[in-house]
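The structure that follows is given in the form of structure tokens.
The chains shown are only part of the set, and none of them has been moved.
Residue numbering begins at 1 within each chain, and the chains themselves are lettered A and B in the order written.
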Amino acid sequence: MTRDVHLDVVDDSPKEECGVVAVWNHPRAVHLGYLGLYALQHRGQEAAGLAASSNGKIHSERGVGMVADVLNAERLERLDGYYNKNDLSNRGVIGHTRYSTAGGSGAENIQPLVETMFDGPVSVAHNGNLINADAWKHELSKRGQLFHTSSDTEVMIHLLASPDQRDTPDPTGAMLRNLQGAFSLVLLLKDRIEAARDPWGFRPLVLGELEDGSACVASETVALDVMGAKFVREIEPGEIVTLSDEGVHSRRYAAPMSPLSRCVFEHVYFANPASEVFGQNVLVSREEFGKQLAIESPVEADIVMPMPDSGRSAANGYAHESGIPYREGIVPNRYVGRTFIKPTQAERAAAVRLKLNVVSEIVQGKRVVIVDDSIVRGTTTREKMKQIREAGASEIHVRISCPPIVSPCFYGVDFATPEQLIAHNKSVDEIREYLEVDSLHFLSHDGMLGVMKNKESGYCTACFTGKYPIDPEQPLACEVTTKRQAELFAEHHG
Amino acid sequence: MTRDVHLDVVDDSPKEECGVVAVWNHPRAVHLGYLGLYALQHRGQEAAGLAASSNGKIHSERGVGMVADVLNAERLERLDGYYNKNDLSNRGVIGHTRYSTAGGSGAENIQPLVETMFDGPVSVAHNGNLINADAWKHELSKRGQLFHTSSDTEVMIHLLASPDQRDTPDPTGAMLRNLQGAFSLVLLLKDRIEAARDPWGFRPLVLGELEDGSACVASETVALDVMGAKFVREIEPGEIVTLSDEGVHSRRYAAPMSPLSRCVFEHVYFANPASEVFGQNVLVSREEFGKQLAIESPVEADIVMPMPDSGRSAANGYAHESGIPYREGIVPNRYVGRTFIKPTQAERAAAVRLKLNVVSEIVQGKRVVIVDDSIVRGTTTREKMKQIREAGASEIHVRISCPPIVSPCFYGVDFATPEQLIAHNKSVDEIREYLEVDSLHFLSHDGMLGVMKNKESGYCTACFTGKYPIDPEQPLACEVTTKRQAELFAEHHG
């Protein structure tokens, strides 16, 4: 039988791994967690889940699909039922949405994971990617530990449950010091939530305050907005924030790395334009990328057109800076989701037309500047350019609001393999030829960073440069990791 | 149990009734029909279906939900299996997507309806609304006819099957002459497809040609684009176009009304911006509405912002005409679909925030012009304005790219009851007060029609004026209908 195939056969956009959310002790915590996840749907559309603690127990509802499909009325009510509304203490909710169930083995990988440790149940939701997860899996299973998922997250819980960490004054800190890589996580325990960010600061994580003064945490500020929470501050690299009946408390488990490795691609593509990420608004950053692009690569043209929806802000910036009129001549189909496509050329072309329609009244006989956020594989962009030419554009000038992506990400973004990255294999001019357009320019590395505030405190641009802040090929051995992190911690806090 | 509630508790946008599609005798007809429906999803998101004829039989697959959910791989393959790929003659496919299953009695109303008549099976898909359906139901059931749906469409099939029509030289024409109201329909018979449009021309219907020369029909040109078909021409008011193994043939069954009653709201809101409707591109019309609006109601302001996605083209036109910078400071959530909302004020406010987020970095301290396509009930607009004020706008000036909607539509659009229409009950200034904004202007009736090509040949603007081309309260009696139409037909063709 022919299987349902995701329209992503024609989607070469990069995939974010995850979004997380946490709410402590609010009467509508389950529903707020649900709203928060909904607002983070752009960070992962393949699976979702919520876990609620109450009376020392944790109940979770998880599944494959979009937030609103997985967390239907029945499941939300079930969670709400578990979440004790009469006893006002020790009630927390955490949630997770993810791009894919990595490992392919299905439902058991969907977060939040729930396990029972000696001191009770624990649930974890995690955004990021660990470099040393496999090393720890080897070590832990040698000690007799069992694994029933293929996720990084299970490693964290094993470390937390182990007497090596449990019998220290700060088990969560001790656990986190064993990890290398990108992690912004929320941990639900029977009497508190702990939210932490890795010392490199790869992925965002923010603290909010709900209208009744209770605390919440989310991957992005847009989730706070939707939950009706005020943005308090970012959780800092190397920090653990505890939400409990005693209020919100902070401690450091590790020194922040200097410089940091905050992911610049959150601003280029991933984060919601309405979010504040790393201290600045994403939509404004994108407008600025567009303006800088107009400065770096001007062109004589009749109209500036965005590739919807991702290129819209940068195109607007480009138009303002260049003075060329901004018009939207590419119409996206708002209803495209999962669909049924046979892997033939005819069907793929139909799929691209299904996603976008070019308005020939707008482009006919015009010199058009097309602005998009990035090019990953290039196959879809090529199809789109063909559509624009067929609609009658006399010239096509492509402007991309970030540098060429030449290397894969090991910190939580699923671009593609190096072989699939068009800029890994082709020069800018070769890409231009492949796309069959009149000119092609990418924003420069420095131009991009020039838009970022506090750039001296550090950003990861490994996907554009191949320079990785943590060597993905040679993670430290487990014991070394542990020792090194403990030293760093001691240095800083000693 | 609390039920799943559509986020439309906070959606007061008007609802189009339907989209239709038809393909004759193409090897991939089922898949093309599916693609066409997908492209017409904006015309109806509640139910969808396809019917395929082959070897004198008709098989249909229908269900409640979005096109891609209802017509999954299994159902498409089942249709494809029924559709004889070895015998190259007499194979047709028609499809339908609709806003609601009117009558509330569920699945049996989902189109295309399939029935067995004396001369074989027949299937119909219909966009529009009949004024005299109830009168015919009364008459036909008195004659002993049975009804198992509450849809207009079943009336058409009964008329077609009746010896009164069947025993005439043109049964389809005879049937159509019995109808009053808006109807653009496709009829699948064992040896042909017949596509027809009412004499008033309310709803669009276009003819296309596929790459192999075979013919297709759709509600909008965007469906032709997605199917890979060339736009041939509009089907004319009062025309029947037949698609069969003998090719494409046209005949008139009635004189087109003069003036026509083409729905101007298709350009204001309904139709896909990429479509050509009634001879002009919809997106360009909307830009022109925005320019005219800037001419009619200028204002001193810092930025022009669209209400996404419906106000975008008009906002762009307004910005170009006024010279005020265009910026997008309202970010829509692309993933909002069905969701779970309790009908409390807190949840409704959350739902509005879930759909839209305002970027305060953009609006803070600014005099903002907000451009939207229309206001129906006003409740959601009010919530949105509140969000913009809270984000820091110093002044809010609302500009609407059509006149106030004061009357319901009886020709296929589901706005609301008159009582729910804010402009039915309030003056423009009262609406401005209700929205708590600094100024409010609607595009004038003449300004709107000024944008329309060939406006002298006629448009229906009943929702803005209350002047109905066919009296919805007093349809002619059935015998009078029949007689009158026959006379009109004779006058014209005689």
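To be clear about the criterion, a contact is a pair of C-beta atoms (placed from the backbone, for glycine too) under 8 Å apart; a residue touches a chain by one contact, two chains touch by 3 or more.
In this text, all values refer to a predicted model and were calculated from it rather than measured experimentally.
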**OP:** If you could, jot down how many copies the complete complex is built from here, 2 of which are displayed.
**Re:** 4
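We adopt the following convention: only the chains that are shown with their structure count from here on.
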**OP:** Let me have the rounded angstrom distance from the C-alpha centre of subunit A over to the C-alpha centre of subunit B, please.
**Re:** 37
**OP:** Using the touch definition up top, name the residues of subunit A that touch subunit B in the complex.
**Re:** 1-4, 28, 31, 34-35, 38-39, 41-42, 45, 66-69, 71-74, 76-77, 222, 225-228, 272-274, 281, 283-284, 287, 309, 312-313, 316, 320, 325-329, 331, 333-340, 342, 346-347, 349-350, 353-354, 357-359, 361-362
